[in-house]
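The complex appears here without one of its protein chains, the remainder shown in place.
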Amino acid sequence: MMRAEDGSPSARLFRAVHHLMVALGIGVMLASTVEPLEAAYGVPLAIGFYVAAAFFLLEYGARLYTAPELPGGEHRGTVGARIAWATSFAGIFDLISALPGVAALVRGPQTVLVGFVWAFKYVRYSPGLASLGRVIGNARQAILSVLLGFCIVLLSAASIAYLLERNAHPENPEAFASIPAALWWGIVTMTTTGYGDIVPATVAGRALSGVVMVGGILIFALWTGILVNGYAEELRRLEFLRTWELVAKVPFFHNIGASLIAEVARLLRPRDYPSGAVVVRRGEPGDCMYFVVEGEVEIQLAAGSLYLGAGQFFGELALLTGEPRNATVVAVQSCTLLALDIVDFHELMARHPELARVIREEASKRLHPPARPVAAVAGAHN
Amino acid sequence: MMRAEDGSPSARLFRAVHHLMVALGIGVMLASTVEPLEAAYGVPLAIGFYVAAAFFLLEYGARLYTAPELPGGEHRGTVGARIAWATSFAGIFDLISALPGVAALVRGPQTVLVGFVWAFKYVRYSPGLASLGRVIGNARQAILSVLLGFCIVLLSAASIAYLLERNAHPENPEAFASIPAALWWGIVTMTTTGYGDIVPATVAGRALSGVVMVGGILIFALWTGILVNGYAEELRRLEFLRTWELVAKVPFFHNIGASLIAEVARLLRPRDYPSGAVVVRRGEPGDCMYFVVEGEVEIQLAAGSLYLGAGQFFGELALLTGEPRNATVVAVQSCTLLALDIVDFHELMARHPELARVIREEASKRLHPPARPVAAVAGAHN
Amino acid sequence: MMRAEDGSPSARLFRAVHHLMVALGIGVMLASTVEPLEAAYGVPLAIGFYVAAAFFLLEYGARLYTAPELPGGEHRGTVGARIAWATSFAGIFDLISALPGVAALVRGPQTVLVGFVWAFKYVRYSPGLASLGRVIGNARQAILSVLLGFCIVLLSAASIAYLLERNAHPENPEAFASIPAALWWGIVTMTTTGYGDIVPATVAGRALSGVVMVGGILIFALWTGILVNGYAEELRRLEFLRTWELVAKVPFFHNIGASLIAEVARLLRPRDYPSGAVVVRRGEPGDCMYFVVEGEVEIQLAAGSLYLGAGQFFGELALLTGEPRNATVVAVQSCTLLALDIVDFHELMARHPELARVIREEASKRLHPPARPVAAVAGAHN
Partner (left out) sequence: MMRAEDGSPSARLFRAVHHLMVALGIGVMLASTVEPLEAAYGVPLAIGFYVAAAFFLLEYGARLYTAPELPGGEHRGTVGARIAWATSFAGIFDLISALPGVAALVRGPQTVLVGFVWAFKYVRYSPGLASLGRVIGNARQAILSVLLGFCIVLLSAASIAYLLERNAHPENPEAFASIPAALWWGIVTMTTTGYGDIVPATVAGRALSGVVMVGGILIFALWTGILVNGYAEELRRLEFLRTWELVAKVPFFHNIGASLIAEVARLLRPRDYPSGAVVVRRGEPGDCMYFVVEGEVEIQLAAGSLYLGAGQFFGELALLTGEPRNATVVAVQSCTLLALDIVDFHELMARHPELARVIREEASKRLHPPARPVAAVAGAHN
């Protein structure tokens, strides 16, 4: 399976076509339910539908053929891997997405329900959505507990409302005619949606409504409490995983001993800069130093510019001296840097003298550079 | 009283029947208020009602007979314990749930209000709901303060709206006819429910509405602030209690001295894995090590698989060397593990050399295993 | 001025009468705007009104006479203090509350707007509301920034909606007839109130509505973000102030040196227990130790009960040994305890050997008590 982060040109092209096909499929579905559009453009809409459906059928075949290696499973492309993939969640979902074209040929263009299935195909390409799904998944027990509480309060409120209001709506006898009918009022009220199609008429019913509205807000505020804490944990997790991968790419850290990397990875924060972005500005206070992981930055010194690439570091001078930045640093290409906060910098220097020595020596060299050509400078200046 | 976590087959059977009876009782109540259903299925509904009611009557009797030991109270099953239980909150609630059948026999099938009482019976089996109740309970003072502020703003808004709007609704003279009527508008507006049955007509009244809506959102955002912080505290509490219980089950920690357990318990995080779940994957970065509390895991090494049970640990190699995982670990049965984060791992190793020594020795053995049969390996490999 | 926390019987009586009078005044106001009630009970309502009004007039006189000492100002009861109080916010507010009776005598019973002024009198007695007010006050700049953003988006949305919808409502020509009219639609939509009195009719107008609803939710979620963080800070502040006051009452801490108290105060958490509450339960894991600040607790040991009062501590044994609690502790009277978490306990013991020695010695005495009568035991057992 092509990974969402796969950056090769062919993967990018496939992604573009895939997204276009999903959009086409959904667009056709939306349009074909609008009668005037369907009447005027029935044929092009049908063609659009079959193009999208054929694409997803082909995609299913291709994915099945190249069946990816599953964790701890068979190698890609073997029959075992194909069966494993076909019976996995992704495989079954892709099968469902592949069938509408066949179904339409057999049973006529009942394409309505298909479009929203195709919309889920975007999920595979959205790492952020997976991340949010994990937040909800981790907190599912607490979320369901809130839902249980919501249902109990809802049922109680509907029962009481039924008793209070069942004879108070002569103009609309269906309004609170049964508890199920009162449940409709209850859910519309507790979620503060308030369609206004059923509104209590008695004073007691209105007082109950007020309690239900306020109670609904309180109950759903618990969801926010749960998700805020869950998201904070997910953020920490994502940051650690990303930093770990990046730290391994910086040669500087290779020399400091493997067990220290884990500690350093906790402290560093990855930051992405587009080409042309200003990383630090001359004269600003220095709140962190940077390691270059990918791309190139330009250090704009008075004596001319220096260019630093992957594995080099800059910005440590302002942290050591406490003086403002002595150079502006601009990303020449799109860059990934690892930032080390000033507080963590001093903590790390205190705990690991060998690290401190390397950085201080480099800084000292930069302050009092020996007479050598600029092109030969190995480190970074700021 | 059977505990919610009680996993014996008879307890599980009882729970299933209990939940079924609650669902039956509520279902009957809902259906019997829908006239066509009541007309068509009056007899089966009545039978369903009496079955559920009889079950809850019997349950009350059984619970009273086996009256559980109350904290600091009498032993289970004595007369004292029965009286204590009968007068406790749980006992009185169960009595209320037991009476509808008797009442229906005496006073006719006025069963409407009963169903929602039965819904509360689910609460007893939802530890998550108890946890959320504690969050709200701990923060009740702040929650009530918000409610007081809400009431003051509501009363002020309704008074002003009454002055502005009382003569502006010739088509609906009841709309803002009194302050109590304006309060109904106020609560519907402040909670952003917006039924639309009463809408201000004057420019001043609409401006006031806007202020009331925005003010309502601000006031209820305070609730979220309160509950987010309260839930964060509850999460810490739950985690500590659970870990404490689990740590006591790992023999490895028995040797490190009782006073150290408290510190370790703070650092470990319990994690549950269903059977077949992948705990760590070969090639991933190592962000924590694991202790097995319950269940069994399979370490899939190149040289064959190893099985580790309760009390053993794995995953420490990747933390010590900084290299990726060298084996995939899968839960063979449903497992409870204690995870030690890489950061805390290094902190703990630094502070407690004797602990570090045990883990390093085990790791060293695993890297350079003496020639002995796999079945004799005591520790875990990863 | 009587403080909200003033617990003397006369203060409590005053508070009860005060709250009753506010409730009476508000109740009369509500009732007197309901025509049937006013017609039927005009005289008793008028009497109720004048009773409440007279009470607030008297209260104003009494408060003015005993004018409280203002911070850094004159002593209570002097003319200077009276002028200072009369021109303070509290004084002016009380004057406003005192005038309605006089006004009603002069200008007739136009009492409507008075009631909600009286409602604010509850604020003085709600420390929680003051606390929440401080949260909002501290974050007012950020809250106002959100409001500015809201207004800009609202104005933009209303302008565009006016262009899109002004000719699309033949049945209700006033709906989007001007931008001010569109602003009404905008605020009802952005706050997700949705009265439904004005609903866009064009496709573009509906798409704009969707954007406005989602944008409104996003903008107001910022308020929640601001208040969550502000409330977290307020919680820390409140806890520190309360603990500081309590630590000063525990003799144990008097001996450990003044500068250490500040550190200890950061770690201790005040907890209130009603009479009869169980503080720790035999067999539970020990997650903290306790210092008694006020009240008395009963330690239920196998050998009989012990009673500990203010200044004594208990619960340290389980922390030192890591074993479960060996006694149940119940609050005999309503108690205030200071809890020291197990993690902070070990940190404190490590940093302050002299404190550790005192606690360990006491614990050792309790484990191996010399032969002496129970009544002579000075410390606490758990």
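Going in written order, the chains are labelled A, B and C, and every chain counts its residues from 1.
Going forward, contacts are C-beta pairs under 8 Å (C-beta built on N, C-alpha and C of every residue); 3 or more make two chains touch, one makes a residue touch a chain.
Quantities reported herein were computed from a predicted structural model and do not represent experimental measurements.
Visitor: Quick one: which of A:Leu105, A:Val203 or A:Val343 touches the chain that's been left out?
Guide: The missing chain is touched by A:Val343.
Visitor: Taking the full complex into account, find the residue in A:Gln141, A:Asn167 or A:Thr321 that is in contact with the omitted chain.
Guide: Residue touching the absent chain, from the options given: A:Thr321.
Visitor: Out of C:Gly27, C:Gly149, C:Gly309 or C:Pro324, which is the one that touches the chain we can't see?
Guide: The single option touching the absent chain is C:Gly149.
Visitor: Touching the absent chain in the whole complex: find that residue among C:Asn229, C:Ser305 or C:Gln333.
Guide: Only one of C:Asn229, C:Ser305 or C:Gln333 touches the chain omitted from view, namely C:Asn229.
Visitor: In the complete assembly, which of C:Pro180, C:Gly276 or C:Pro353 touches the absent chain?
Guide: C:Pro180
Visitor: By the contact criterion defined above, which parts of chain A meet the unshown chain? Give residue numbers in ascending order.
Guide: Chain A touches the missing chain through residues 26, 29-30, 33-35, 112-113, 115-116, 119-120, 122-123, 126, 128-129, 131-132, 135-136, 143, 147, 150, 180, 184, 187-188, 191-197, 220, 223-224, 227-228, 230-232, 235, 278, 281, 285-287, 300, 319-323, 328, 330, 342-343, 345-346.
Visitor: Tell me, which residues in chain C touch the chain that this view leaves out?
Guide: Within chain C, the residues that touch the unshown chain are 71-72, 141-142, 144-146, 148-149, 151-152, 155-156, 158-160, 162-163, 177-180, 183, 189, 192-196, 199, 203, 206, 209-210, 213-214, 216-218, 221-222, 224-226, 228-229, 240-241, 244-245, 248, 257-263, 266.
Visitor: Even though one chain is hidden, which residues of chain B still touch it in the full complex?
Guide: The missing chain touches chain B at positions 192-196, 224, 228.
Following the convention adopted for this analysis, only the chains that are shown with their structure count from here on.
Visitor: How many angstrom lie between the CA centroids of chain A and chain C, rounded to a whole number?
Guide: The mean C-alpha positions of chain A and chain C differ by 37 Å.
Visitor: Using CA atom averages as chain centres, what separation in Å is found between chain B and chain C?
Guide: So the centre of chain B lies 26 Å away from the centre of chain C.
Visitor: Touching two or more other chains, which residues of chain B qualify?
Guide: Residues 180, 192-196, 224, 228 of chain B each touch two or more of the other chains.
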